[in-house]
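A short worksheet on the structure shown next.
Rest of the complex left out; these chains stay put.
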Amino acid sequence: MKTFTALLLLFPAGLLLAQPPQLEKLEKKTILLFTPHPDDDTFCCAGTLALLARHGNNIHIVIYTNDDKGSYDPEMTGERLAAIRKTEEENSCRILGIPKQNIHWLQFHDGMLEYANPLDLVEQVTKIIRTYRPDVVMTIDPGSEYVRWHKTDHRMAANNTIDAIRAAEWHLYFPSQRLHDGLEPWQVPVEAYFYVTQKDANYWVAIDEVLDLKLSAAAAHVSQFEPSIRKYRPDWDPKDLASIKKYLQGRAIKKDGHVVESFRIATQFNQQ
Amino acid sequence: MKTFTALLLLFPAGLLLAQPPQLEKLEKKTILLFTPHPDDDTFCCAGTLALLARHGNNIHIVIYTNDDKGSYDPEMTGERLAAIRKTEEENSCRILGIPKQNIHWLQFHDGMLEYANPLDLVEQVTKIIRTYRPDVVMTIDPGSEYVRWHKTDHRMAANNTIDAIRAAEWHLYFPSQRLHDGLEPWQVPVEAYFYVTQKDANYWVAIDEVLDLKLSAAAAHVSQFEPSIRKYRPDWDPKDLASIKKYLQGRAIKKDGHVVESFRIATQFNQQ
């Protein structure tokens, strides 16, 4: 492995980033976002995604799981919930300007990502990265210095994505992808990690102008809110909708007078 | 997954807990404690358990491993040590007021929990939670913000228990438990994590009045102390016993003039 990186281990990671790229100002780039569940992308980043979509970026959403467990409705079955969640995610993305065909489902069961074959999973995501050759990868933060996440889908998605980012760069990882699929290695230039701790955040996108879109996109996940989460109904009572939007708006993060979304941005993969 | 929780990710975990329940004052509740080895429950919580037993709580101890490795005695075999450890744990629990039939052994070998099938393990513990429907789960702390533990049984037990707490709440996890076993989902209302770091502790139980019981319960694990750990003998030389009790008393944690046991208490599962 490269010596430069190895030596840098001894210095604080923060020093590495001279000038973080301005995520929300990108135009006509390829953005590849990996999310554990269909809604983590909305809650973390809907505002940023709406801005990126407006600027003509090509956004692809890769969703690790089918989210087929999160209902208290005793009549719900997993297969039916998976279908509901698929539609809700498509609705949410459409609001943000991301077409349905740009959503890619890896189809693992909710809560079961940790039990997937880890090597196969890295290989699969490496192939996606080499296929789309993204200018930015957005993904759940594995933690800057230690292993985060007790929720297993989050931990596995976070770790797996960075493993794949590293593998994608070197053609000797999964060489069949070059030989049989014609895919060349790809070095991801920028990672924007979401769901960051306060201590790790180093970049904030002001989303005031698209806050309404974010609230609508969040509300598209009807089945995940009261009352639908306890007794499924596919639509909102207008009163409930107004209430939940108000609630969500109240919980939004503010910084310097703006509603923001937080990220940890890195310009190269942390080889630690 | 529920949006409320997802949004809360962005706020410090500490803010969530308006008023931690007073663990040691509970009465006639069901307490389910998960421990990696037979003695971790004693060292972490014997005082609290003695108080809970006095108050008529129904305490169940689930022990992940059979502790069949921890002896330097060259004549010891693993199978014999497992039998010794079983008896010592039963003795220790009896001192605290917990009957033998409330001890449940998951029967993994000491040091081998990490190598168990993780999905089967979550399923098994989920079933236990849905069976006993505890008011409080006591378990080894997985860490509040990052993955702790280098000792693998500790790491696996910590992670597995919280995975199972999450799964137990949603009927679509392991639905056979509802269909074939008649077990309904169960949302654990309070977790009391033990073996916490100083930084993570947020609750302390004063155990002055039961300290003697704790010392006796600890001393019941004869095989784990000198001299029995090097040359097994099932009983104490009175001089050794006095000495070890004095030693243990000296190492006990003090806070505000009391001997205490430390916990991190949370009122709902940390969905991170």
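Per-chain numbering from 1; labels A and B assigned in written order.
Here, a residue touches a chain if its C-beta (ideal position, glycine included) is under 8 Å from a C-beta of that chain, and two chains touch if they have at least 3 such contacts.
Since this is a predicted model, take the numbers as computed values, not measurements.
**Q** Please state the number of copies in the whole complex; 2 are the ones shown in place.
**A** 6
Note that in this section only the chains that are shown with their structure count from here on.
**Q** Distance-wise, how many Å sit between the C-alpha centres of chain A and chain B, to the nearest whole number?
**A** 35
**Q** Quick check: in the complex, which residue numbers of chain B touch chain A?
**A** Going by the criterion above, the answer is residues 1-3, 6-12, 118-119, 142-143, 145-147, 159, 162-163, 166-167, 170-173, 175, 185, 270-272.
**Q** For a test of understanding, state which residues of chain A touch chain B in their complex under the given definition.
**A** 37, 39-40, 43, 67-72, 74, 76-78, 81, 110-112, 114-115, 143, 146-152, 154-155, 195, 197-198, 218, 221, 224-225, 229, 248, 251, 253, 262
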